[in-house]
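With one protein chain held back, the other chains of the complex are shown just where they sit.
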Amino acid sequence: MLRFVVRRLLQAIPTVLGVLAVTWFLFFGTVSAETIARRNLSSKNPTQEQIQGWIKDHGYDAPPLVQLRRGTLDLLRFRFGTSDSTKEDILGRIRQGAGPSMAVAGTIFVATVLGAILTAVVAAAFRGTYVDKTVTVLCVVGLSVVYTVYVIAGQYFLAKQFRYGPVWGFDAAHGIWKYIVVPSLIGFSAGVAIEIRLYRTFLLDEIGQDYVRTARAKGVPETSVLLRHVLRNALVPILTNTVAVVPGLILGGLLLENFFGIPGLGSYLVDALAANDFAVVRAMVFLGTLLYIVGLILTDIAYAIADPRVRLD
Amino acid sequence: MSPALVHQLYNLTPLAVLGAIAWIVSRAARTPLWGEALRRLRRNPTARVAAAVAGLYVLVAVADSVGWYDTASQERRTVVDAVFERPRERTYSAPLADRTFGEPRPAPLIGRHLMGTDGVGADVLYRALKGVRTAFQIGGTTLCIVTPLALALGLVSGYHGRWRDDAIMYAVTVLSSIPGILLQIAMVLVLGKGVPQICIALGVTRWVGLCRLVRGEAIKHRDREYVRAAKALGVGDTAILARHILPNLLPVVIISTTLSFSSLVLAEAILSYLGVGVPDGTGSWGNMIDAARDELARDPVIWWNLGAATVAITGLALPMNLLGDALRDAVDPRLRS
Partner (left out) sequence: MANPLLHVEDLRTWFRSPRGIVKAVDGVSFTVESGRTRALVGESGCGKSITALSVPQLVPEPAGYIAGGRILWDSEDLLERTWSAMRPLRGREIAMIFQEPMTSLNPVATIGRQLEEASTVHGGAWRAARARALELLERVGLRDPSATLRQYPHELSGGMRQRVMIAMALANRPRLLIADEPTTALDVTVQAQILALIAELQRETGMAVLLITHDLGIVAEVADDVSVMYAGQIVEEAPTAALFAEPRHPYTQALFASLPSRSRRGGDLATLEGMVPDPAAWPAGCRFAERCARRLPECADAPPWRSLAADRRVRCVLPGVDGGTA
């Protein structure tokens, strides 16, 4: 198992390099080093000298490949450096922001996966009936609505009207729960529809398999058939697909943190983009890629655990 | 070219597009697979309603594409402009009201606004309708970028394998490891705001999914016996891809495309919210939603802007999703007699 993980991590290095190259290319394709310098220098009309000095200090004067190499080595050693705009330690700020972000994103993830499995099982158990049709219709409608509408309307109704939680702010010390409730509920509602539909399809595929017929021929009650045979087999594709929930979490993070004033990594990134802070953006993209790759590896491991036919080779 | 001629050309575009689609559909209907699928669709009541609603949207989009040169305003005016444009008010007004909203001394309105007006006094219904064409432009153009790209790369990658597969899958892995939103934001910042730029930005991030699908199918088919038979007969690779493998892929591709359309429309709204959407002059539902954030914070609340935009977007995305699902069921070989 350890060999597998190490091998996958090593295999991921070219990908990480590619990602960093793309990020660098996009960023400096967007905005020139000079513009960044001007933005971040304190004086109103910086001289050429000051600009060049700033650029040199931050290492943006070196040829592209050199920057890429340096940047990659730094990132791989988790030396994120300091922010171009605020001069604060990036890694430290990431550590701070990780908590709130994980609190919200984690809750949404767990709620989405578990809620989707539950609903899909109910829909599959009552397949063809009104229960199933209602679930299907609600899901299609649900995924036809824009994420931002969920956030805006959710904030209005849940926070402002029904007062399930504060509209703004975050304070880990004083009962983290109430700050997470509303954003998590919104994130859950926005993302669960797709998963329900997917899981339902997986379940229905399994119900049509021969071994289900055998189980019934043995006299197994239908509930057990559904839970112990169908769901257990459907867990294989379900687990493999949980990694697909992650991009939604990132988008959700950006929007929810922005709306609810949660000082997480999402708002950190949004601020950095607005300030053209390449150092931060680079670090965040690296982090995101790393998390994605780790997610893929975890998914493969989960898949191998769930399906005895598969071996980690 | 005289402005009049230019406008005539503009007016012909929707005709050309619709004509092309109609031709493709009629050709497809003659094949057994698609003919049967279309017949099933016709019998499906949900599909019929969804198609009707989508058709209404198409109608609006076409109406907004056909126009003429208005000498008075020195601008192009379309059919939608002529029918739905209303005079600008000073500020917000509620639907069907006769006074402005939220002002200490409400002023009387100049015109009638079915869905009220927004912060700058523009008619909300008009703005919502103007967004239709943009949605189709973005959805359609992006799909025109994504589909051929994903098809070509997926086929090459899956069929030829080896270094070509490695190279393409490397690109796919790198692109899918970067959070999509970030990539889209960065690309719009690079390319600038505007409909074609957004299409490129969305296209670059989204071809990956379809490419994987196509590659999977290509791998499945390349080892099938009919392909080996064709190769044994000396048929060239390109011919095999085009005549044997591609037709087998089409159902998957078409269904994926139909379902992507609605997610592209939704994506545009999010991009607009994040500030990297279409420029302000063009119709955009995302921009309408953008404004809603502050509007809902007011007391009493201003809901009609958000409401109109949400109905407009969902009204297009939902039928397209339903159609995509119905199409998938209609083409499913397991359901065939």
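Per-chain numbering from 1; labels A and B assigned in written order.
As a working rule, a residue touches a chain if its C-beta (ideal position, glycine included) is under 8 Å from a C-beta of that chain, and two chains touch if they have at least 3 such contacts.
These numbers were taken from a predicted model, which means no experiment stands behind them.
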| item | value |
| --- | --- |
| Option touching the unshown chain, where A:92, A:106 or A:221 are the choices | A:221 |
| Touch list for subunit A against the chain that is not drawn | 128, 209-211, 213-222, 224, 229, 232-233, 236, 306-309 |
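Everything that follows uses one rule, which is that only the chains that are shown with their structure count from here on.
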| item | value |
| --- | --- |
| Residue numbers on subunit A that touch subunit B, as the complex places them | 14-16, 18-19, 22-23, 26-27, 29-31, 140-141, 143-149, 152-153, 155-156, 160, 247, 250-251, 254-255, 259, 269, 273, 285, 288-289, 292-293 |
| Residues on subunit B engaged by subunit A in the complex (per definition of touch) | 170-171, 173-183, 185-187, 189-190, 262, 266, 269-270, 273-274, 286, 289, 292-293, 296-297, 301, 306, 309-310, 313-314, 317-318, 321-322, 325 |
